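A single protein chain has been removed from this complex, and every other one stays in its place.
Labels for the chains are A, B and C, by order of writing; each one numbers its residues from 1.
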Amino acid sequence: MKYPPVHYHHYLGLDPLLSSQHRKSEEYGKPAHDEMLFIIVHQTYELWFKQIVFELDSVLCAFQKPQIAETEMGFASARLERIVSILKLIIGQIDVLETMTPLDFLDFRDMLYPASGFQSFQWRLIETKLGLRIGDRLAYNQAPFYKSLSEDQQKRMLEVLDQPSLYDSLEKWLERTPFLQGENFNFWDSYKEAVNRMFQDDLNTVKQNPRLSEEDKKKNILGLEQTLKSFDALFDEKAYEQLRQEGQFRLSYKAMHAALLIQLYRDQPILQTPFRIIQALLDIDETMTTWRYRHALMAMRMLGQKIGTGGSSGHKYLAEATAKHKIFGDFFNLTTFFIPRSQVPALPKSIADKMSFHY
Amino acid sequence: MKYPPVHYHHYLGLDPLLSSQHRKSEEYGKPAHDEMLFIIVHQTYELWFKQIVFELDSVLCAFQKPQIAETEMGFASARLERIVSILKLIIGQIDVLETMTPLDFLDFRDMLYPASGFQSFQWRLIETKLGLRIGDRLAYNQAPFYKSLSEDQQKRMLEVLDQPSLYDSLEKWLERTPFLQGENFNFWDSYKEAVNRMFQDDLNTVKQNPRLSEEDKKKNILGLEQTLKSFDALFDEKAYEQLRQEGQFRLSYKAMHAALLIQLYRDQPILQTPFRIIQALLDIDETMTTWRYRHALMAMRMLGQKIGTGGSSGHKYLAEATAKHKIFGDFFNLTTFFIPRSQVPALPKSIADKMSFHY
Amino acid sequence: MKYPPVHYHHYLGLDPLLSSQHRKSEEYGKPAHDEMLFIIVHQTYELWFKQIVFELDSVLCAFQKPQIAETEMGFASARLERIVSILKLIIGQIDVLETMTPLDFLDFRDMLYPASGFQSFQWRLIETKLGLRIGDRLAYNQAPFYKSLSEDQQKRMLEVLDQPSLYDSLEKWLERTPFLQGENFNFWDSYKEAVNRMFQDDLNTVKQNPRLSEEDKKKNILGLEQTLKSFDALFDEKAYEQLRQEGQFRLSYKAMHAALLIQLYRDQPILQTPFRIIQALLDIDETMTTWRYRHALMAMRMLGQKIGTGGSSGHKYLAEATAKHKIFGDFFNLTTFFIPRSQVPALPKSIADKMSFHY
Partner (left out) sequence: MKYPPVHYHHYLGLDPLLSSQHRKSEEYGKPAHDEMLFIIVHQTYELWFKQIVFELDSVLCAFQKPQIAETEMGFASARLERIVSILKLIIGQIDVLETMTPLDFLDFRDMLYPASGFQSFQWRLIETKLGLRIGDRLAYNQAPFYKSLSEDQQKRMLEVLDQPSLYDSLEKWLERTPFLQGENFNFWDSYKEAVNRMFQDDLNTVKQNPRLSEEDKKKNILGLEQTLKSFDALFDEKAYEQLRQEGQFRLSYKAMHAALLIQLYRDQPILQTPFRIIQALLDIDETMTTWRYRHALMAMRMLGQKIGTGGSSGHKYLAEATAKHKIFGDFFNLTTFFIPRSQVPALPKSIADKMSFHY
């Protein structure tokens, strides 16, 4: 055999791993059985977080090359999907943790003060590497989020905050998407036409609907006009930039268009993997949101409305962070600019050809 | 054999069952593939809702007998736990539904207007049978929730609203809990003493802590006093009733005490099954909340910030209902009145004996 | 609005759906509570089976066109993955069904005789459409599997058995894979070379290993020679066909090669979606196997070692079918022909170019 023999026990570092569970309650002479569960649940979280960071780093690396290789998109998409699997798994760990009752928690809760999940460096790292900025975060105890970390960790976090995130790299990648404009095709003009045509059709349907009273017609027409108006954000760069400055959008105008193109023409061979990548990012965002929410619910169950172990109203913070800490919100909102597939402008043959393989 | 032979196909009524999927998009000549998934996910939801109602009815029946039989508590607890299993399962169905993308949904979304999950009679029935009252509900489109139901369903719902819910029966059952007061034991007095003793201990710890500045000491003492004050609600019936009228509590004073007794002395044989029942109700509440929340997230993903199929801002409504439609909230809040097990007053032997078996 | 208004209740056909639960135990005047769960679990199974058949049909349709469209591969892969999600979901239903205890089952078990899950037409249909042939199946009660179906169903099953399955269409699609042979590239020759080179390297490592005794060297060399020999099946068409006739392989020689090419070069843009399709089929096979196995375990728990409701030793049959009813077994076995990625021959630039996009 080419390599020296390996034993399962040493390979997995089980000696340090399995001797890292130190119950405070035992240290203080009042052993609380369920503290072991509490420790192990959080340790497995952190092991999984390490894995997520590891996957993210490899995807970041692929997206940050000056020339992104098409041959790396397959694994980029697979690794983002793996992150989703891991996140779904660890949401399930909450069910296990909840086999500990509040009364059991009380046996050692005070001994942990002020330790708290808010001090998880790796979770913060995941959020930051994905693209959550300081300003996107809910303030916690009137201090920037990284203040709850150790000094070393703060330093490393500030460095990471300075580097381009997956969000940033993705935005650049989207901006470089070809096909938005070509000799015989201007995606934007055709899309605008389709939207207007659809609006006129809907308008006529309303006007000619004998079942509708005049009042209902007016209401319906008003609704349609508002919907149409909402598309202005998409067609008018200035209007878009205005809304972007107000915080309604984060993606650049060009990247937004590219994301829409990918969604609408996802069946074209060249867009199949990019579409999957966007899907995986939506899934990551949604699953992280669910994770935060389930934790908020659990905190409320464990603590009632008292203060959390970290000295702050944990569950309320979590519930709010849940909504606010979304990173790829624009991909969610993009949906409002979709039109039914039957109305989506057909691609000119020359474009469709370029989006396909030739052998 | 004693019974006429049965075939799987007829036994399960597969003819009506499997011919009840009618895609509107097909009816209108524009078949949308994913509408089938949409229909089947919702049909399986409704089948599971029927099962939940069926389980609830049997538990209600046990709890509404004039004399509740101890021999029925085992299955009551098992059936409530079964409801939890079902709710967890159907939360998983959201993952399947989300394999439908917003663009696919757009192919048939308009054809369903104004149908919406808010019109699910059975889900409303479950909430009502558990104990959600009209006034507890978030108003939806400025009308009582049952207005979205058919006339027959409204009538049935109003009847159910008039009958005692599981919440009501449970409250009565709790109020009848013995052991709260006996010859040699007054649970309430001993508990109050324990709380005060704990407070004095904590106070001394703070005062004698050399690591604390005078200012920190003051802050800590203030915190302790507030905590102690929060127990007033528990020890002073008038204060409790006041808070109850303000909507801070729903359970009667007596039922609240009984629930606390069950939690603190859950290891006593006689309290093991009651404790399980309370746990199951907490699980049901939490899982229903998670279900609503996951639906809100999904709605946001499917629709962006546009209006829902039912003509209302679906996801926002869901997100708010999520927090508000909790039924057994008092059991969650009860936690704030727990004290560490080491401080809980020991039961006099005569009481402990009555809580146990003798054979 | 363009379409007449729709109510949730009618849209979902809830009247027929929710009135299709008829407990035999109620009919016979001995209502057994848990029979409702039994019915509803199986009804939701059948609804999900309908969905799986529906997805399969759409994928079959795409694969059976004379010219398979690259633009249809994205959804083919997504729909196969959806089937995996559904299968994982319904495996979870077993946990719910197992909240029924054997004693509860006994209350109505005899009333269902000889109904049994083996009579599920749709499950058989799924297996058949995927590619399970009559001869691949374990005999059940000494009769072909379709004998337990109704006459109508038998007729339809025989028709489906005569049509090309997904397996058949996939095999043809694989056989048409380009790139196996080109002007400057013969995949097969380069792969053979790589395998031989690897074998020589391993051989040298063993021979020069000072830690190995002469005896161990002999043993290791023998092992290596056997491994090398196992590759004969891959490189020698006659040897392959021989093994195929013996039932060791099912895929044609050419399709086998194509499947290997896809696995080894999956990162090439043109192979990313085909790779995903193969992965999804492996997942379907494995998940169906798990489903059967979990059912076998449950049957054993419900029935002990007595005979099943259908009059046959259900759990033993299921446990054996578990192993035998695998459809894409060749994709599993293909693994033995993999070599480490570092040894896989590099693609000539002209081939790599053809596997990529040009815009």
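The rule is simple: contacts are C-beta pairs under 8 Å (C-beta built on N, C-alpha and C of every residue); 3 or more make two chains touch, one makes a residue touch a chain.
The model shown is predicted, which means the values in this text are computed figures rather than measured ones.
Per the touch definition above, the residue from A:Gln93, A:Gln154 or A:Asn209 contacting the chain not shown is A:Gln93.
Touching the missing chain, out of A:Phe63, A:Phe105 or A:Phe121, is residue A:Phe121. Here one chain is not drawn; of C:Ile221, C:Ile339 or C:Ala352, the residue touching it is C:Ile339.
Although one chain is not displayed, its contacts with chain B can still be listed: residues 1-2, 70-75, 178-179, 202, 205-206, 209, 220, 266-270, 272-273, 275, 354-359. The chain not shown here touches chain A at positions 1-3, 5-9, 11-14, 16-22, 24, 28, 33, 36-37, 39-40, 42-44, 46-48, 50-51, 54, 58, 78, 81-82, 85-86, 89, 92-93, 95-96, 99, 110-122, 150, 153. Against the chain not shown here, chain C presents residues 30, 88, 95, 98, 101-103, 106-107, 227, 263-264, 266, 279, 282-283, 286, 289-290, 293-294, 297, 300-306, 319, 323, 332-342.
The rule is short, and it goes like this: only the chains that are shown with their structure count from here on.
Averaged C-alpha coordinates put the centre of chain A at 29 Å from the centre of chain B. Averaged Cα coordinates give chain A a centre that lies 32 Å from the centre of chain C. Among all residues of chain C, those that touch two or more other chains are 1-2.
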